[in-house]
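A single protein chain has been omitted; all remaining protein chains appear in their positions.
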Amino acid sequence: MAQVFYFFIFPGLLFASVAGGFLSWFDRKLTARLQFRVGPPMLQPFYDFVKLLAKETIVSSEAAKSLFLMAPVFAVTGACLSCVLIFIPVFGIGNGFQGDLIVIFYLMMVPTISYIIGALASGNPLSNLGASREIKLLIGYEFSMLLVLAAIILKAGNTVSIHDIILLQQQEGAFIGSLSGVLLFIPLMMCVQAKLAFVPFDLADAETEIAGGIFLEFSGLTLALAKLAKYIMMLVLPSFVIVVLLGGFRLDGIHILWSLLKLIGLVLLITLVRNTNPRLTVGQSLRFFFIWMNLIAVVAILLAYAGL
Amino acid sequence: MPEKTIIPVGPYHPLQEEPELFKLYCDGEIVTDIEWETGYNHRGIEKINESKTFEQVFFVVERICGICSTSHPFAYANAMEEIAHVTVPDRAKYIRSIVGELERIHSHLLWVGLAGHFIGYNTVFMWAWKYREPVLDLFEIITGNRNSYAMFKIGGVRRDIEEKDFSTILTILDGLKPKAEMLMNAVIDDPVIHMRTKGKGILTRQDIIDFCAVGPTARASGVDIDIRRDDPYAAYPLVNWKVIVAAEGDIFAKAVVRFLEIFESISIIEQCIEKMRKEKPGDIEVKVKNIPEGDGSGRAEAPRGEVFHYVKSDGSNAPVRHKIRAPSYVNVATFKKSCVGQTITDATLALAAVDPCYCCTERMASVYDARTRNKILDGTGLIRMSQEQTRLIQGRKSKVEGQRSKVEGRRSKVEGRRSKE
Amino acid sequence: MGLTDYCFKKSLWLFHFAGASCNNCDIELLDCLTPRYDVERFGMVLVGSVRHADVLVVSGSINQKCRSRLLTIYEQAPKPLLVIAVGACGCTGGIFAEGNTFAGPVDSIIPVDLYIPGCPPKPEAFLAGIVKLLNK
Amino acid sequence: MMETNEFIELMKFKYKLNVIRTYIRYKNRVLFDLNKDVFFKAATFLYKELNFRFIIATGRDNDKTYEIVYHFSNDQTGLITNLRINIPKNKPEIESLTSLFVAADWIEREMHELLGITFLNHPNMKSLLSGENWKEGVHPYKLESRQAKKP
Partner (left out) sequence: MSTQNVLHMVIILPVLAGMVLFLIPRQYFYTKGILACLAALINLVFSVLLFGRSSEMINICVGKELIPATSALQAVIAQAESFMMMNSDGLGRLIVLFVGLFTFVICVYSLGYLFSRTRPKHYFSWFMITAGFSNGAVMADHVLLFIFFWGILGLTLYKLVRGHNSLSASAAKKTFILIGASDGIMILGVALIWHLGYPLSMSSMSITTGNALPVAAFICLVIGAFTKAGAFPFHSWVPDYASYAPASSSAFMPASLDKLLGIYFIARLFNQMFILNEWITLVMLIVGVSTIIIGVMMALVQHNYKRLLGYHAVSQVGYMVTGFALGTPLGIAGGLFHMLNNAIYKSGLFLVAGRVERHTGRNMIEDLGGLSKVMPVTFFAAVVFSLAIAGIPPLNGFASKWLIYQGIIEFGKGEGVANQLWIVWLVLAMFGSALTLASFVKFLSGIFLGHLKDVYLTIKDNRFLLCAPQILLAALCIVFGVFAAEWVIPKIIVSVSGEFSYTGVWESATVSLMVALSIILGLLIYVLFVGKKVRIDKPFMLGEQADHRAGFPVAEFYKTISETPFLRFMYKAAEKKYFDIYEVARGAVLGVSKGLSWLHQGILPVYMIWIIAGLLIMLLIVM
């Protein structure tokens, strides 16, 4: 029963969607402010969600119906699971629900894959195009992310346990304090940007090119769930960065404030990048990750070997 | 092998505000051919015009395209004045040029914004449109409406610019300059924008000549044509300015040309105002009694290129044939060249790069509105008019009243905004 | 007013259908998104797919070719759906109603919830219209 | 760069036999009434040798014939040259200009659609605009279809 509570209430579905919703509002609001606009009200993500829940859900006649309808459910599940696995060690909840870095890495892939599968299942040709871009992008950034991951495992002394990594950082200072840590931060943030499908890597759901791409056929409940998964990922990915590079969260005294600031700072960074760049093409993104980000990551790994 | 695959762009696609269907034939992500389907926007304007009087035609040609709503009347006026052998007073020339150049500024800013939107750079979109707003305010000051200005008539203009407005216009333009410069630098210096636009969608000089393309599209490919200089009209021969030409022919060059033209336009307006200040207020129109038989071709340089109007009159009060060639009509055809061989992503940007305006492209068979035959002076009048029509047709009184009060509400809001600024 | 109704009104997503328009209404509609008017503060955003839409904004006169497309799009949108006819042309056919390709104003094809007349309506008029509709 | 008069003389000289009438409206507006047989050569001459730019063509049904006016522009002098050709209604055919420049493609398709004129040697002679706007085979710019329209 405890697991069910962890999964659905705290730090799972409910907590993650509320927190992620606020972060996504923060992102939208900040975007608006950067563009001299007022921006949406604070509860906007929740309005959107509830509205979409109440709307009609349309399934394309070309779709593989069951898969199309279930894909967003998988997305939410994957996002939630990764959230739980990240936060369980953070909150020091002992038993029952654990996973290591590799598991989290794979679970964080699940929402993206679900979107891709859902888009392909929708039977819309334009979604196909979006899905093809998304999966190419996935191939692109996954390699950089893996390098970063490996570097972190290396820095943590060949352990993959989230708990140990946090503990190590709290004892010996966050990984970002070292030169290799700083270098690792760059590709990792770019991967986060790509995973969140924000500009400059939003080519899969580029509205002005392919009219919504992978989400083109989603409507009503399916769209609501897809949005929910996005909200959760908005919490999960920055938290992941914090856990592996920025010293994790600490929940005592003044550290709560620091942890919150880290989270908000990261979202701020994501939003800034998102608002100061145009979208890249598939080839350019692939080149960006394959050449530049991998280069940085490899240099960081070499530095980490040298103990820097 | 499977049949060629098609990526449809349009008709109701967020890339374009107007409906148009482009079928991109693709091989992988590479576009191998393009085909278009038109007619979604066909209104038959040329045909409508034949049932209108010469004066009324102005209101139709204004509505060929909302963005070029000065250029079409401009060209039409040129054509009519050629038939009627009329020379327009200087002050009217200046006013015409001012409106025309303001339109160029607003249209180019609009394009910059939309192009930013298309490449996912929403900040550029928002900023460009924010800086476009003062230009629309200027329009409101000069013509009374933000779009569709109803300024032109045969032999002159309808409204004078008052002395007291000059300083306002100059202040707003002065405020615009640094902002436009900032925006230009932000766009032109951005390395990622370079990646996306440089070397993409190239049109060579020969392509331009083959397709007979005009305007910034041609000028960005090194073809030095500008109707304002080549076939001078209005006040353009009276002021100093230069034609911006770039050689590369890619999307980036088009953006650069448009940006620099904004500054040229600002300078033209300032010079016009200087000259108007020096001269005493005079006539803004010559009365034209009747239009003789004959034909006239009028041209004007719209933001997108040369607008061409060919009017044939048989001596009555209405045109027998009114042919309109908007710049997009020739520019859009160049997609066949600029899109092929690009990836889909670049092709969609290349579609946007010529600043296509399908409304212009598809006006063809003309239509003119019988109900607006009487003198419509400005947009407000039209609003009222259409409200009445709405009421007539719908018989929904309450709604119309709602809209009435809404118009009031809007007015107070405008004032509120003004006072806030 | 139930929760869903409330949320619906707080989060209207617009899909823009440009008929045979002169572009002015479309541009003014886009203007609503931009800093001076910023409809996003009411939770409105412009969406690219009609499947996400709550509001179908129709501008311009409707010609024969648009007509069937408009119907298709209307059917493809998830309900509940509001329809707004923008501009003189959208409301009545306006200046183009006499054209040989004209196929009736919007409300002769699909039910319309809100008319925003004007040639073109100013963004303020658009906002005011939406507010009116929401308070209905 | 040449003066308008020189240009007219040149044109006249070259196509003397077939130029039916010449109008000079302004200093930079010229209109030639050409015979159908010679217009292609004239257009080639304008485009290839004098570097004129094709603007557009206007098609019109003037009750007796179809009248097509080809508008060319010289961007150096601002000169607009109009070539007017009358085509008999019973045999509405004329040489296409697409082999000279691509720009003629659309307008010829459009005239084909609106007036029913056939352009010979056009690579893609199908309708440009309407799709479903009017029925197949109806040419809305013909006088008879205009009169058939509801008032």
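Here the chain labels run A, B, C and D in written order, and each chain numbers its own residues starting at 1.
Everything below uses one rule, namely that a contact is a pair of C-beta atoms (placed from the backbone, for glycine too) under 8 Å apart; a residue touches a chain by one contact, two chains touch by 3 or more.
Keep in mind the model is a prediction, meaning the values are calculated, not measured.
For the chain excluded from display, the touched partners among the shown chains of the whole complex are A, B, C. Considering the whole complex, the residue from A:19, A:32, A:50 or A:81 that touches the absent chain is A:81. Contact with the chain not shown here comes from a single listed residue; of A:16, A:32, A:90 or A:121, that residue is A:121.
One of A:34, A:58, A:86 or A:176 touches the chain omitted from the figure, and that residue is A:58. For the chain missing from the display, the contacting residue among A:18, A:38 or A:160 is A:160, taking the whole complex into account. In the full complex, the hidden chain is touched by chain C at residues 17, 49-51, 69, 72-73, 75-76, 78. Taking the whole complex into account, chain A touches the unshown chain at residues 3-4, 7-8, 53, 55-65, 67, 69-70, 73-74, 76-77, 80-81, 96-103, 105-107, 109-110, 113, 116-117, 120-126, 128-129, 131-132, 135-136, 138-139, 142-143, 146-147, 150-151, 153-154, 158-161, 211, 216-217, 220-221, 225, 282-283, 286-287, 301. With the whole complex as reference, residues 2-13, 19, 21, 26-29 of chain B touch the missing chain.
Throughout what follows, only the chains that are shown with their structure count from here on.
Chain B and chain C have CA centres that are 23 Å apart. Here the spacing of chain B and chain D, counted between their Cα centres, is 26 Å.
Per-chain Cα centroids separate chain A from chain B by 43 Å.
Shown for chain A are the residues that touch two or more other chains, namely 35-37, 207-208, 211. Contact with two or more other chains is made by residues 13-14, 39-40, 42, 44, 47, 126-127, 130, 362, 365 of chain B. Against chain A, the residues of chain B that register as touching in their complex are 7-8, 13-15, 29, 116-124, 126-127, 130, 190, 192-193, 195-196, 343-346, 348. Of all residues in chain C, only 16-28, 30-31, 34-36, 46-48, 50, 60-61, 63, 65-66, 69, 73, 87-88, 91-92, 94-102, 105, 107, 115-122, 124-125, 128-129, 132 touch chain B in the complex they form. On the chain A side of its complex with chain B, the touching residues are 31, 34-37, 125-126, 129, 199-200, 202-203, 206-211, 275-284.
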